[in-house]
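Here the complex is missing a single protein chain, while all its other protein chains stay put.
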Amino acid sequence: MKVSKEQALKFYETMCLIREFETSVKHDFLNGEIPGFVHLYIGEEAVATGICAALDDTDYIESTHRGHGHCIAKGADIDRMMAEIFGKKTGLCKGKGGSMHIADFSVGMLGANGVVGGGYNLAAGAALANKMILKNDRVSVVFFGDGASNRGTFHEAANVSSAWKLPTIFVNEMNQWASTTPYETTTAVKDISDRAKGYHMPAVIADGKNVFEVYAAAVEAVERARAGEGPTFIECKTFRVEGHFVGDPELYRTREYVKENAALNDPLTWFDRTMTRKNGYIDGVIEPQELEAVRAAAKEKIVKAKEFAMSSEYPDPDQYTADLYL
Amino acid sequence: MSIKSYREATFDAMKEEMIRDGTVYAIAEDINGNGGTHGRYTGLGEAIGDPGRVIDAPISEAIIVGSAVGAAMSGLRPIVDLRFSNCIPCAMDEIVNQAAKSRYMFGGQAKVPMVIRAPDGILKMQGAHHTDCLEAWFTHVPGLQVVVPSTPAEGKGLLKTAIRNDNPVLFFEHKKLMAMTGEVPEEDYTIPFGKARVVREGRDVSVIVYGIMVSRALEAAEKLAAEGIDAEIIDLRTLSPWDREAVLASVKKTGRAVVAHEAVRQSGFGAEISATIAEEAFGALKAPVIRIGAPFVPIPMAPNLEDLCRVLPENIYEGVHRALGRQSDR
Amino acid sequence: MVLFTRQELLTHYETMVKIRKFDLEAKRAREANEILGNVHVYVGEEAIAAGVCANLERKDCIESTHRGHGHTIAKGADINAMMAELYGKATGCCHGKGGSQHIADFSVGMLGANGIVGGGYGPAVGAALAARILKTGAISVVFFGDGAANRGTFHEAANIAAAYRLPVIFVCENNTWACATPSEVGHTQSVTEISRRAIGYDMASCVVNGNDFFAVYEGMKKLAERARGGEGNRCGILECQTWRPLGHVIGDTQPYRDAREAWARMCADDCIENYERRCIAEGWLEKKDFEEIQDRVEKMIRDAKQFAVDSPYPDASELTTDLYD
Partner (left out) sequence: MRKLSFSMATCEAMAEEMALDDKIFVMGEDLARQGGIFGQFKGLPEKFPGRVIDTPISETFIIGGGVGAALAGARPVVDMHFADFIGVCMDEIFNQMAKVRYMFGGQAKVPLVLRAPDGMTIQGAAQHSQAVEAWFCHIPGIQVVAPSNPEDAKAVLKAAIRSDNPVIYFENKILYKETAMVPEIADEVPYTIGKAKVRREGKDVTIVSYSIGMKNALGAAERLAKEGIEAEVIDLISLSPWDKEAVLTSVKKTHRLCIAHEAVKQGGFGAEIAATVAEEAIEYLDAPILRYGAPFCPIPFAPTLEKMVRVFPEDLVKGIKGMFE
């Protein structure tokens, strides 16, 4: 499908923001400014971007431990995201959640999840509430990796979503690595989307580096969901460029292997290459300097976000029991 | 004797047991990828000369534990690793309704010799999904045994016992233990379950602890000793079964008790210890039984809030003073 | 179509009749409050347990369900000890500790009925793993209902069994009722044929008429041979489509459906009568062969009941035994 040049540039901006955000986080983690667990989305930017571009603010997403990209793509405030990752009181979760539990309910981002496969049922439940109880046309998206596709929670959520034609969209980020395990050693199928057949659920495979292809799949799935026709399974073939978490020595794969696959699957270089020539996605082309301008602006934003985070206070100690019960 | 880290000591325990007994196998997510969390399994397959007994599992906790129950009932001795204690709830039913009960429900026909290793505790800003101490749940479940080692040498001996033992064992290891080093005997040895050890003799107050809390209690004891307060420190080693006699004997001697763990205080295992003392050493008590545990909140991310959830030597030190301060006027 | 020897035909018939009469007696005893607790009977589904287990050797393991008497009998358990277990007697196969819902006989590879719907998948996969490591050549079977098919444990077990190339056969007894809930597409189920899910694990699958012993036997035979024959993905799903003629549990008044119709539907397609009809039509057996077996089994069940009634309850001192080693 074709989109306007503005839309294409919007995609690019989001992807650059994610890339810059993650690059900055990685840097700050490695020099000890950010503690805890941090999982980076580098290389998978086109997935969150393409999917979330097809959603409204009132739609929901359930994210994963690798959630910064989803959060940014859904439109969360980047300053407050960064502050949360630093554990500051100005963070989206007032410093209680951190990277792995980042959330912004104001834009329908129902949270990253420290439990692999913890998001399916929450997303299906939100879909159930919206369709069957609150009677609106909001849709829920759940992102999950190839590793998480082996959790029983997937099975239970997929079955009910299909049985009740819930507006749940299952977005599989097939990045080929379940933390340190190559997916094929523990997963019985080549295309995880084959599992959709077991629930009478339509499925589509998208090239995870091609934001347009992901977007097109998402638009179709969202239409189907809003029309009451039930869930869709979108498998995005992508690649996890970084280790499972920042600091992962990656003993389980070689540098060469990573370099090669990163190059093959990088959504930003693909975008640069494709948009600067005549292509089937927009009318005309995007000039290199236009792209450069977007990249520069993104860098700028992230620098500001970090300054905001650094200059923010830690939460007041007396806040440690707050936000538990009402 | 040689100086080893907890990680190395428990690795040796597994290695030796797996070489000794071909029915022992280890299964976990990432077990070959990165040696499991904290690399506790790195090179295990090669070390025992049988990589087939070190198995990569999908992210399917229910089946990792469930299949181990079946394998155990069929003659194997699984070592299951759940990476983080917080993954345990994903397999809770398999642990409490299958592993714990199969032998009993089936009238002793089955036996379920398996070990579930689960690193727990606060490390640094890992947030609410990777830090909880859940031992108390399993002390409430008949059929399970619960082990909480406190040093490298203890870890090796207790893990060997757990592997040879014919019951399902939950083996909780604090993440801060992993890099802790200490003297570890080279020879083959086991440590019996249900036998506490007196880590430090004392006459003024009994401090009952387990796991990581033992080293923190010792630290507190040094500070107290400087003030002329002589604390006796008891390392329970195993919580189910647990050594009531040792605890009661000590409290009858000192007349005062302080119980501490990193788990949430409300309904933690400390309550069982304290309640038992109140029932069975009542006459000997000169003061209230002090109980120390984490506040009633999930673990927050912010470092300063997180620190409020730790149980540190100063908390124990302060607890002992409370025990000494408020005399019972009974 | 395999040709059975006359003896085999008689044995399979006896298995089904034994299950039928055992469970009708269990039903009677429960309704008369001679036994207590949850009793789920297998009436109407006998051909499945019989057809599946006829393909198994003693060393092979089965994981059963809450509706487990049929599986236990078909795997060759002693019915005296089984009946005694239902009565909670010391002579029961679980020494009175388990009862109907936790019946087990490890001596014949019956690794236990399970009170947790979908609790059997894990142990079955584990048993297969053990068979591989111990090189016993045994295969595992896990029975499960259409309701249990929606438990996440199914998904985890199916994936791991396939990924590890383990010899596990998932036998779905699709009797269309999950307790008091019909497994209808759109209600609680998303597929008409549960075996469709095999695709998601690159597994073999086969759908058969669960009320036809010969169809079940054939389907199971194919999957069992594949499971025993080494290479590639060795697991499979055998979906047996059948019907639950009685309530979920004895005492269930079935407010959710017409009980009389439910029973009539089985009578119209009773796996035991189907078996008799086929054998007579093919000229394999005669009416009197069946009558002779019916009478013999009748007596076995009477004796089993007597044995159970005469047996003592376990001594109070048994309370904490069989818990730890």
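Letters A, B and C mark the chains as written, and numbering starts fresh at 1 in each.
Definition applied: contacts are C-beta pairs under 8 Å (C-beta built on N, C-alpha and C of every residue); 3 or more make two chains touch, one makes a residue touch a chain.
Since we're looking at a predicted model, the values are computed, not measured.
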item: Shown chains touched by the chain that is not drawn here; value: A, B, C
item: Residue, one of A:Leu55, A:Ile85 or A:Leu122, that touches the chain absent here; value: A:Leu122
item: Per the touch definition above, residue among C:Thr11, C:Thr136 or C:Thr181 touching the missing chain; value: C:Thr181
item: Hidden partner chain, touching residue among A:Met15, A:Leu55, A:Ile78 or A:Cys93; value: A:Cys93
item: Touch with the omitted chain, as defined above, among A:Ser24, A:Thr64 or A:Asn159; value: A:Asn159
item: Hidden partner interface residues of chain B, rising order; value: 86, 88-90, 92-97, 100-101, 104-105, 127-129, 132, 134, 136-137, 139-143, 240, 263-264, 266-280, 282-283, 285, 287-291, 296-298, 300, 328-330
item: Chain not shown, touching residues in chain C; value: 36-38, 85, 88-90, 92, 94, 96-99, 101-102, 114-118, 147-148, 150-152, 178-182, 187-189, 255-257, 313-316, 318-320, 323
item: Positions on chain A contacted by the hidden chain, ascending; value: 60, 62, 91-97, 101, 103-106, 110-111, 113-115, 118, 120-130, 132-134, 138, 140, 152-153, 155-157, 159-160, 163, 322-326
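By our rule, only the chains that are shown with their structure count from here on.
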item: Count of contact steps on the shortest path from chain B to chain C; value: 1
item: Most distant chain from chain A by Cα centroid; value: C
item: By mean Cα position, the chain sitting nearest the middle; value: B
item: Whole-Å gap between the CA centroids of chain B and chain C; value: 40
item: Distance from chain B to chain A - Cα centre to Cα centre, in angstrom; value: 37
item: Two or more partner chains touched - positions in chain A; value: 150-152, 185-187
item: Sequence positions of chain C contacting 2 or more other chains; value: 152-153, 156, 159-160, 163
item: Contact footprint of chain C on chain B as seen in their complex; value: 23, 25, 52-53, 55, 57-58, 60, 62-63, 65-76, 78, 93-94, 97-98, 102-111, 142-143, 145, 165-167
item: Partner chain C, residues of chain A touching it in the complex; value: 150-156, 158-160, 162-165, 185-190, 194-201
item: Chain A-touching residues of chain B, taken from the complex the two chains share; value: 29-30, 32-35, 56-63, 86-87, 90, 124-130, 295-298, 300-305, 308-309
